[in-house]
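One protein chain is absent from this view; the other protein chains keep their places.
So, chain A:
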Amino acid sequence: MGELSAYGQLLRAQARAQASYRASFGIDLFVSMLALGFDVLSVIVLYQVTPDLGGFNLREAMVITGITAAAFATADAGIGSVERLRVLVRTGQLDALLLRPLPALPQLVLTELSLRKLSRVLFGVVVLAVAVAAAPIQWTPARAALIVLAPTAGAVFFGAVFVATASVSFWWVESGEVGNAFTYGGRDLAIYPVTAYQGWFRRIFCYGLGFATVAYYPALALLDRPDPLGAPAWLGWVSPLVAAVAVGVAALVWRAGIRHYRSTGS
């Protein structure tokens, strides 16, 4: 209980601090929403020059885009602030968090949390809702469950990617943008049908790293379409499992990183 109330206070302090500069907060909130809008807009723009992308029309592809948008926005708002880790490691500020009698990760996430990202979650959910309403889906109880399950598991998966890639800075302080390739890159990858990618790139990123299970296979299950790449239909339901594995890996990487951490000493 003591821990929970400590986290609650961290969160409240953060909320008060960010809302105290009203104009800045307002601009941030608005701009933040545009960020996700641009991503979704890109997909629509591409469909203006082609009726078909990787064997999917716009309505079908938007289901994939919507699941990814909602999942990523949730992960980004919840745990995305962990990317600030590289700054804390470089400046040695992480020491302050490690000295307190609370686990470092939740502290880091709460003290760096940015409330403006909450507007993206709302926007992501709206995109998903519109996409699902416009898509030709035969509703069953299982599919209704999947429409909640898929973005949730996707959010957990992206959250694990955020933590795992941020942890790289424990070993490589100057790693800078490397994490972006997997977090924002993973989002950009997963908003399009996997059939768009080819060769070793598809094998490594979509299947090896598991990004195909975030939105592509759940969307196939929702749309009742067989996979053009020949994978079995049950792949649409494995995203919670993949997310659980990702969380396990991220936790291991994080722990190894914390143990490896040596303060800058300055």
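Heads up, the rule we're going with is that a contact is a pair of C-beta atoms (placed from the backbone, for glycine too) under 8 Å apart; a residue touches a chain by one contact, two chains touch by 3 or more; residues count from 1.
Here is the rule we use: contacts and distances are computed from a predicted model.
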"ABC-2 family transporter protein", "Probable chemoreceptor glutamine deamidase CheD", "FAD binding domain-containing protein" or "L(+)-tartrate dehydratase subunit alpha" - which is the UniProt name of the missing chain: "ABC-2 family transporter protein"
Among A:A15, A:A129, A:A181 or A:A256, residue touching the chain not depicted: A:A181
Among A:F123, A:F158, A:Y197 or A:W254, residue touching the chain not depicted: A:Y197
Touching residues on chain A - with respect to the absent chain: 21, 24, 27-28, 31-32, 34-35, 38, 41-42, 45-46, 48-54, 172, 174-178, 180-182, 185, 188-189, 192, 195-198, 201-202, 205
